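A single protein chain has been omitted from the complex, and every remaining protein chain is retained in its original position.
Chains here go by letter, A, B and C, matching the order in which they are written, and residues are numbered from 1 within each.
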Amino acid sequence: MGRGEGVNLMPYSPALLKAQYPILSEDIAPGVPLHYLDNGATGQMPRAVLDAVVTHETRNRANVKRSVHTLAERATNAYDAAREDVAAYLNVSARDLVFTAGCTMAINLVAHSYGSLLREGDAIAVSTLEHHANMVPWQMLAARRGLRLVRLPATAEGRLDMDALPGLLDGVRLVAITHASNVTGAITPVAEVAAQARAAGAVTLVDGAQMAPHGPVDVPALGCDFYVISGHKLGAPNGIGALWGRRELLAAMPPFLGGGEMIRSVRFESSTYARPPQRFEAGTPPIGPAVGLGAACRFHAGIDHAAANRHLAALTGRLIEGLRQRCGDRLRLIGPGDLADRLPLVSFTIKGAHPHDICQILDRRGVALRGGHHCAQVLHEAYGVAGSTRASMAAFNDAGDIDACLAGIEDALRILLP
Amino acid sequence: MGRGEGVNLMPYSPALLKAQYPILSEDIAPGVPLHYLDNGATGQMPRAVLDAVVTHETRNRANVKRSVHTLAERATNAYDAAREDVAAYLNVSARDLVFTAGCTMAINLVAHSYGSLLREGDAIAVSTLEHHANMVPWQMLAARRGLRLVRLPATAEGRLDMDALPGLLDGVRLVAITHASNVTGAITPVAEVAAQARAAGAVTLVDGAQMAPHGPVDVPALGCDFYVISGHKLGAPNGIGALWGRRELLAAMPPFLGGGEMIRSVRFESSTYARPPQRFEAGTPPIGPAVGLGAACRFHAGIDHAAANRHLAALTGRLIEGLRQRCGDRLRLIGPGDLADRLPLVSFTIKGAHPHDICQILDRRGVALRGGHHCAQVLHEAYGVAGSTRASMAAFNDAGDIDACLAGIEDALRILLP
Amino acid sequence: MTDDLYPRDMLRAASDVSRQGELPAPDGTAALDNPFCGDRVEYDVTLDEGHKIRAVRHRVHACVLCQASASLLSAMAEGLDAETIAATAEDLLAALKTGEAPLLPGHPGFDVFTSVTKHRARFACVLLPFETLEAAARDAGNKSA
Partner (left out) sequence: MTDDLYPRDMLRAASDVSRQGELPAPDGTAALDNPFCGDRVEYDVTLDEGHKIRAVRHRVHACVLCQASASLLSAMAEGLDAETIAATAEDLLAALKTGEAPLLPGHPGFDVFTSVTKHRARFACVLLPFETLEAAARDAGNKSA
C-alpha cells in the first residue's frame, strides 16, 4: 500500500476484517466467543500491526539516529517511515508531527510547553465533555501559572453547546476540545469551534483519540492548531501517540522534557535544542511502538471507513432500539438518541443496575463492555450519575455482537433487578 | 521461574544465550553474520520477551483497571505482575515502583515533581559523566526554579572523582549520578556517594540504565533515594522504563503529568490525586511494553550474571589489548585501562580516524559499534574530543565478536590512515 | 437464574437497608470514591470512650458488591476501632486473593465474595467500605483528640 498516495481500499466486510485480528479468533472461555465492544478503551491489534512490530524487533531493532551500523540504519528508516505514515493519515507534514508516549502525554506536552508562553490572567477554555487527559493537564497548568479555566458547557444531549460558545471566548488563549466524546459519542463541529477560537485570538487543541480510529482525519481542514492521537486506540502497541502542531507554534515552543535526541549541543551549564519535532522527543523514542502505529495507520487507511461507518450507524441504532425495548423507563442514554454526527458508541444507565455489575454479567457471554466514569467524571456529574455502561464499536463488529450484548442485558435485568 | 523467590540460574554459556535472540540468528547481509556490540545503545530482544509481548497483544490486550471484562482482567493482572517482576529484579516493593516511558522520562518526572519541592538557591549536583538524560533535565530545572548546578568532576580515568566529592556537597539537595557510565564503563561506588549525600542533607538519584542489563540490582543496599532504569536496554520493547522511589519521598511528591489513572476524583476546577505509584502514571500506561519489561527482568534474573561478567571482563581485556596492539600510540581509551569496577564496554579514539568512519567500515563485517558522543557531550569535552567509538557487550557476546571487531579495526586503519 | 458471582445472599445483603442512612449526631464521617468507576461510599460513626464504634450508618452509590460489603461491614462494625478495621481489610484482601472460605473467620456473611477471587478488578468494590469506615473512625478520633 502506497504511503500518502491513493490507497486501494479493500471491499468492506466486517467478517473479513474480524479475521485480521488474532484476538478475535479465540474463545474468551471454553465455548464463549468474544464480542469485543470496548474499542473506545483500547483498539485490538490487527495482524498487520503485530507483524510489523515483530519484524522490527527481530530484524531491525537498534537505537535510532545515533549509530551508523546496518541495524541502526534500518531502525532509523523504520522510525522515519512510521512518522510519514502517521502524517499521511492525518494529512499533515511529517516535519510537524511529534511522537509521544500517548495522547495523554501529547496534551501534557502542549500544556507545559505552549502553556509556559501564556501569561497570568490568560484563560483556557475546556469543555465539560473532555476526558481527564484533556482536563487535568489544563487544571494543573492553570494552578501553576495563575490562568483562568473557562467551562464550555454541553447540551442535555451530550454535545458541545455551540450557542453558549461565542459568549465564553473572551480572554481565552487556548481552547481544548475533543473531536468526539468518549462517553456521548457526539462529534464536535471542530472547524466551527476553531474558527471562532481563532477570531477570539485563541489557538485550538483537538483531542482526536476517539475520532482517529474511525478513519483518516483531514487535520488541515479542521483549522485547528494542535491535534493529538492515541496509538493503542488505533490498534498500535501501548506507549505511542502523536502530536501534530502548526509549524510556527511548534517552532516557538520551548522543549518540555530534557535528555538525548532533543538537543543540538550540551555544555555543563546549559544546552541548545534541536528543531521540532526532535526538540520534543527526549530520550530513546518509542521506536517499536511507532513502527506499530505507522502500520496501524496504513491498516486503517486501507479500510473503507465510509462503508464501515454506515454499517456501524445501523448497529448503533439496533443497540439503542434494543436497549429501549428491554429497559423501558429505566434506560437513560448518556448522549444523543439519534444517529447523526456521532461515533458508534452508546453510553447508558439502567436504573437499579450498576454499570460494573452489568459489565460483569455480560462478560459471561463474552461481551466486553466498559462501566464507570470512563475518565470523564465532570461529564457524568453534569448528568447526575457516577458512571455509565458503554458499548463502543469498531469496523469489525457485527449484528451478532449487538445481539449478544442485548441478550446479556436481559441477564443483567433478571439478576440485578428485584 | 518464581517471582522474587530463589531463581534457578541456567548454566552460563554465550552460545546458548545467543540462540535465544532471534535477531542474532540471521545474517546482517548475505554471508555476513551479526556481531552486535552496541548493547549499550539498545539491548536485543530475547525470544522470551517477544513471546510475552505477542501473547499479551493476541490474548490479553485491553485497557487496565477501568473495565471488568475478562480481557481487562487479564491485562490488569499482566500489568500488575510485570510491576512485581521489575520490583523483584531491583529488590524493592512494587508499591514504590512507577512505570514510565523510559529512563529519560523517569528522570524528568523526578526533576519536575521532586524538583518542584526545592527552593531557590538550593543546589543540585550532577557528575560530568552523565548521559544527557541525567543532565539536561537538571539544567532545565535549575533554569526554571533558580537552582544552582554543581559539577561533580571525573578523574582522568573517567571515574567519579571521590576525592573531590566531600568539598562539593554544601547546599546540595539532590545528587544525580550514574550507576555506570555509558562511555567510560566505570561503575560508581554508589553506596559511598549516597551516604555522603545523605550526611550532607541531599537525596541521591541513580541512573541505572547501563547497570541493570548486567544483573539484578540490590537497590536498598545502595542507600539511594531514586533509581531509574530503561526497558529497551534490558531487551524490552521501547517506551517503557521504571522509577523506584523511597516511599516517603514519593508520597510527598505532587503529580507531574495529568490525565486518567492518576486521579482520585476530578471536578471541573481541580482534582485530587491517587497514591503512588498510580499518581505518577497518567494516561493509559504502556501495558504491552511493561509486560515485556517484566519478562525481560525474569529473563535476566535467570542468567548467571556472575559467570557472564567474568567472561565479559576477559573479553574486555582481549579487546583493549587488541586495540593497543593494532593502534599503538594512536589509541586513546576514553575510560579506565584496567578491568576493575567497570562494565564490559570500551570507548576509544584513534588519531586520524573518525568514529563514524570506523563504525561504517566495521559494519561491512557485521560488527555493530557506535560512534559519536553517546549523549555525553560534557564528558567528551572534558577529554577534549568530540566523540569516540564504543564497543559495548552483553552476556551473549563471545571472542569471535571481539576478533571480528579487531579485524574491522585493521580495515579502518588501512582505509582511513595515510 | 443462579449466578456464582451474584449469589442470592449477596443480592439480599446489598438490599439490606437496616444500617443505611445518616446518624443524627455523628462523631466522625468520611466519604471515599473508587477512582476507577466514581463509586462513592459514605460513613457516619459514633465512638465510645475507648475509641470503639458505637453506631454506624452508610450511604452507598455503588455496585452490588460494594453495597453488600457495606451492609455486611455495618452489621459487624460495633465495637471495632480504626486499627481493627484496617487489619480486617488486609485480612479480607488476602482472603480474596485465595478465594478460600471462610474469608473472614467468624463472619460467614462475607463468604458471598468467594467467587470475586477471579475478578481482581473488583476487589476494590469490596474493600471501599472498609477504607471509608476506617477513615470515619479516624475522623472521629481526631475530633475527640
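Here, a contact is a pair of C-beta atoms (placed from the backbone, for glycine too) under 8 Å apart; a residue touches a chain by one contact, two chains touch by 3 or more.
Because the structure is predicted, anything quoted here is derived from the model rather than measured.
**Q** So there's a chain missing from this view; which of the remaining chains does it actually touch?
**A** A, B
**Q** Decide which residue listed in A:58, A:76, A:238 or A:360 touches the omitted chain of the complex.
**A** Looking across A:58, A:76, A:238 or A:360, the contact with the absent chain belongs to A:76.
**Q** Among the options B:115, B:185 or B:372, which residue touches the chain absent from this view?
**A** Going through B:115, B:185 or B:372 one by one, B:372 is the residue touching the chain not shown.
**Q** Applying the definition given at the start, please give the residues of chain B touching the unseen chain.
**A** Touching the missing chain: residues 354-357, 360-361, 371-373, 377, 380, 386-387, 411, 414-416, 418.
**Q** Tell me, which residues in chain A touch the chain that this view leaves out?
**A** Here the touching residues of chain A are 65-68, 72-73, 76-77, 80, 263-265, 274.
Throughout what follows, only the chains that are shown with their structure count from here on.
**Q** Please indicate which chain is farthest from chain A, where distance is taken between mean Cα coordinates of the chains.
**A** Comparing chain centres, C lies farthest from chain A.
**Q** Using Cα averages as centroids, what's the distance between chain B and chain C in whole Å?
**A** Computed value for the inter-centroid distance: 44 Å.
**Q** When the centre of a chain is set as the mean of its C-alpha atoms, what distance in Å lies between chain A and chain B?
**A** The mean C-alpha positions of chain A and chain B differ by 31 Å.
**Q** Which whole number of Å gives the spacing of the CA centres of chain A and chain C?
**A** Centres of chain A and chain C (C-alpha means) sit 37 Å apart.
**Q** Where in chain A do residues touch two or more of the other chains?
**A** 356, 360, 371-372, 377
**Q** Can you pull out the residues of chain C that are in contact with at least two other chains?
**A** Each of 36-38, 119, 122 in chain C touches at least two other chains.
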